[in-house]
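Pasting in a structure now, in structure tokens, and then I'll have a few things to ask.
Of the protein chains in this complex, one is absent; all others appear in place.
Note that the chains are named A and B in the order they appear, and that numbering of residues resets to 1 at the start of each chain.
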Amino acid sequence: MLNRDTRDPAALPRLLLTLLALVLLWPGIQLSELDLGVLLQADSQSEMGRFVAAFWPPTHDADFLQLLLDATLQTLAIATAGMALALLLAIPASLLASRALSLSAASLGGRPKPLAQLLRWPVRGLLIFLRSVPEIVWALLFVRAVGLGPTAGVLAIAITYSGMLGKVYAEIFESVDQRPAHALLQAGSGRLAAFVYGILPNAAAELTSYTVYRWECAIRASVVMGFVGAGGLGQQIDLSMRMFAGGEVASMLLTFLLLVLLADQLSRVLRRRLA
Amino acid sequence: MTLRLSGASLSHGNGVHALRGVDLHIAAGEQVAIIGPSGAGKSSLLNLLASALQPSSGEIQLLGEQPWQLSSSQRQRLRARIGLVHQTPPLPARQRVVTAVLAGKLGQWSLGKSLLNLLHPLDIPGARRELAKLDLADKLFAQCQQLSGGQLQRVGIARVLYQAPELLLADEPVSAMDPVLAEHTLNVLCRHAEQHGVTLVASLHAVELALAHFPRIIGLRDGQILFDRPAGEVGQAQLDALYANEQLLSPPTPSVTLSLQIPRC
Partner (left out) sequence: MSRLINLLLLLSIGAAVIASFAYLGIDLGALISGDSLGQMAGYVQRFLSPDLSAEHLSAISHGAMETLAMSALGTLLAAVFGLLLALPAAGRFGWPLQSAARLLLNALRAIPELVWAALMVLAAGLGPNAGTLALALHTAGVLGRLFAEALENTPTAPAEAIRLQGGSQVAAFCYGTLPNLWPQLLAYCLYRWENNIRMASVLGFVGAGGLGQMLYVSLSLFQEAQASTVILAMLVLVFGVDALSGWTRQRWVRA
């Protein structure tokens, strides 16, 4: 009796979890060949040390800055154009995939007919497939299909982000209060009208916020697309690194920092104004 | 001599004078109730006595020490000997009751013991004993967010009982309990104080409870002591003066809702 009273019911699960974590950690460290030491021993003897030593001063002659500006603008343009195409695909797909506009759900107390549900799954599956392949893999594939250059980057972002946006939009539509839309549908209004009047007003803030966040992600993604030849800053930094031009790399890293800070500010403004 | 306030005043940042020139002396082992209308400064006085707030002027002496002339580590050692029961105990929603109660001894435990106790409660019987006094032993392994306001107050009291301080301060300790439970809980507090020779100072909104359980009553109004006398000598006239023109304001209870942000990937 006393024994049972003094036992913590959470003790065994905690112990098992700890053991499981330890058992998994060991092969994880083996597989990833983890060695934190390299972060500390970047001395001037090593190749890395010489490379980093060349970081100062960052390259800042007019020619290079012009090149940098062009690459930055290209990066921003790839992200924006990719997002625009992604939205074109994502909005209809999310409407198809979402349960929120189901006519049968409106009359069956929230649960759509199984057959209608079956029709939504292919769209959902497609969206999940599109978003699960990393954008840079798409870029690699498109570079082979449409050739080197920004087009591959735009298409890659359009494909991946249409999947991400479509899936999350559909979830957001389902997460808001369904009663206004159901009331409209039961009153005989069209699905699109029910969506615009019943769901959009409640979901608008979250939609905007998520879209802006994804646009920020798209900028980051388009930065690295260049590593596989899809234009933008990545291509430049890949070139500079291959030539061990530390100064150029340093200026580009600074540009990344600026870009990220700028995107932070812009998205803060957009969220406040539009949400 | 346990507590001495001389000419202690307290003004908050917004210019409100919560206490004006309070002189107070409470001897070791005394049991004192503070009564008064809302906004009279009861909580401020208790916070002063708990060394949570520094008086803007005047002197304060707790357990023979002047807390604001000590170094901060000495003050922490002094604070470990003082226990304060909060009106709405600030307990983390996800913390388990057993951990919340055992946290009472954090001022006395070494850091290693404190951290170990976080992973596995080290003194389950101790926590169960204090909770059992308050009829809450069945909630030992529940999470704080599953408890009602009155149950949380009892967890807060159990924590201070487990801390076993020399000076026990209680700020409206039974405000969220029904009358029977309030009676029982105050009995537990007073008995604990008696048995261990602990000085007990409690602020109470219910005058009857104060008169029934405490031998000495202090009436506080507008940050000043209106009367300070044995319970038997508190008459209706004094109570009327104390509560004259009181507006019925329920104190705003801060709602502790945890908002979790779950980013969508």
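Simple rule for what comes next: a contact is a pair of C-beta atoms (placed from the backbone, for glycine too) under 8 Å apart; a residue touches a chain by one contact, two chains touch by 3 or more.
Quick caveat: nothing in here was measured; it's all calculated off a predicted structure.
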| item | value |
| --- | --- |
| Contact set of the excluded chain (shown chains only) | A, B |
| Given A:Ile136, A:Val168 or A:Leu207, the one touching the chain that is not displayed | A:Ile136 |
| Contact residue for the chain not shown (choose from B:Gly39, B:Gly58, B:Pro92 or B:Gly126) | B:Pro92 |
| Contact residue for the chain not shown (choose from B:Gly41, B:Pro55 or B:Gly104) | B:Gly104 |
| Of B:Leu118, B:Ala132 or B:Ala241, the residue in touch with the unshown chain | B:Leu118 |
| Options A:Leu76, A:Val176 or A:Ala203, residue touching the unrepresented chain | A:Leu76 |
| Footprint left on chain B by the chain that the document does not show | 50-52, 76-84, 86, 89-95, 99, 103-104, 106-109, 111, 114-115, 118, 160, 163, 165, 256, 258-263, 265 |
| Contact set of chain A toward the excluded chain (per top definition) | 24, 27-36, 38-39, 42, 46-48, 51, 73-74, 76-78, 80-81, 84, 129, 132-134, 136-137, 140-141, 144-146, 150-151, 154-155, 220, 223-224, 227-228, 231, 234, 237-238, 241, 253, 256-257, 259-261, 270, 273-274 |
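Keep in mind that, in the parts below, only the chains that are shown with their structure count from here on.
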| item | value |
| --- | --- |
| Chain A residues within the chain B interface of the complex | 5-11, 14, 168, 171, 210 |
| Chain A partner contacts - residues on chain B that touch it in the complex | 96, 98, 119-121, 124-125, 128, 141, 264 |
